[in-house]
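Just below is one structure, and these are the notes that go with it.
A single protein chain has been omitted from the complex, and every remaining protein chain is retained in its original position.
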Amino acid sequence: METKRTPKNIFVQGAISPDSIAKSIANHSTKTDIGGHSIFLGQVRSDEKPEGKVIAIDYSAYEEMALEKAFEIREAIFAKYPLSCMHIYHSLGEVKAGEICLFVFTSSKHRKAAMDACDELVERIKAELPVWGKEILDSENHVWKVNT
Amino acid sequence: METKRTPKNIFVQGAISPDSIAKSIANHSTKTDIGGHSIFLGQVRSDEKPEGKVIAIDYSAYEEMALEKAFEIREAIFAKYPLSCMHIYHSLGEVKAGEICLFVFTSSKHRKAAMDACDELVERIKAELPVWGKEILDSENHVWKVNT
Amino acid sequence: METKEQKISVRAFGMIAEKIGSAQIQLIGISTIDELRESLFDQFPDLKNMKFSIAINKQLASGNAPIPADSEIALLPPFSGG
Partner (left out) sequence: METKEQKISVRAFGMIAEKIGSAQIQLIGISTIDELRESLFDQFPDLKNMKFSIAINKQLASGNAPIPADSEIALLPPFSGG
């Protein structure tokens, strides 16, 4: 079966700014059937590793596959929960410790659907998207991030 | 047993602005042990009632009791989950349809604690805080909001 | 020294305040929750058909709790925040 879907881009270069999150929230004020928004933000942690302290993560992705996968996940979540809106943004390139690298946003008439969908979306994004984080250390070494 | 705690104010007059949410997010960029933020936003829905269409909700509260209760909930959630931060903001007075009336924000090293704490916090806020919403209708009538 | 004659101040919220027509009323000779309900239902018969909890000093009261002198009493319809 051929698919003619056109996956939406989810990648943004560098960190996701709080202002862009505010804009995204404000864009929903015209959708007056929405009663609840659930948002998850991933922030780069400055973990201490044996090899040094994390000062940034450099993200890379197999973009074409990630966008197809994100679209597939998106469709599955829309089919499972009664959502009004769903947005996914993931950073590529360097994101400094303390900055936002993942922004997942679900909206629904009632809160439960928005919350459950957001949780599931984040789990699936972390497990299924071909994205890799290279943790840049203050020792000028790096280690590859491992998701738990 | 006497308590000497001083509950933090959670009430804001009118709608919660997307800009204030962005500021709150940005304030956490110095806390580089945080890996995930979970946010819930309540938005006023313009429901169709038999008596008219909701154009705003006018919130009132038994403020002193609500602040004590919010503090008690806050302490219980902090004791249950390994959180770095927790913020609760609830509107008082008039909030128009499409505007934000509740902002709950939890942050943790790992996403699961932030998400679970946020969900539980929202449920408890809705069930336990003495706050009332008067739904203002376009017919100039009003009905009292009922939480489900 | 009869506590029966204590004067208590009762705050009302939401649709209860609306029904009573006031956010605060004074009652005399009330020393338990049952007496409070009886007195309220006498003055405001509509309240009989309305659901509300009663707080004594910002704590929800259960059963026929006593109302100590100088308590802050509040009538709380079902919460609908968020």
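Letters A, B and C mark the chains in the order given here, with residues in each chain numbered from 1 onward.
Definition applied: a contact is a pair of C-beta atoms (placed from the backbone, for glycine too) under 8 Å apart; a residue touches a chain by one contact, two chains touch by 3 or more.
A quick note: this is a predicted structure, and the numbers were derived from the prediction, not measured.
Trainee: For the chain that was dropped from the view, give me its touching partners among the shown chains.
Mentor: Touch partners of the hidden chain, whole complex considered, are A.
Trainee: Can you work out which residue in A:28, A:90 or A:111 touches the chain that's missing from view?
Mentor: A:90
Trainee: Per the definition of touch given earlier, which of A:73, A:101 or A:115 contacts the omitted chain?
Mentor: Checking the options A:73, A:101 or A:115, the one contacting the hidden chain is A:101.
Trainee: In the complete complex, the non-displayed chain touches which residues of chain A?
Mentor: 42, 59-62, 64-66, 68, 90, 101-102, 122, 125-134, 144-147
We take it that only the chains that are shown with their structure count from here on.
Trainee: Find the geometric centre of each of chain A and chain B from their Cα atoms only, then give the gap between the two centres in Å, rounded to an integer.
Mentor: Centre-to-centre distance between chain A and chain B: 24 Å.
Trainee: I need the residues of chain B touching at least two other chains; which ones are they?
Mentor: Expected reply: 42, 122.
Trainee: Would you please write down the residue numbers of chain C that are in contact with two or more other chains?
Mentor: 82
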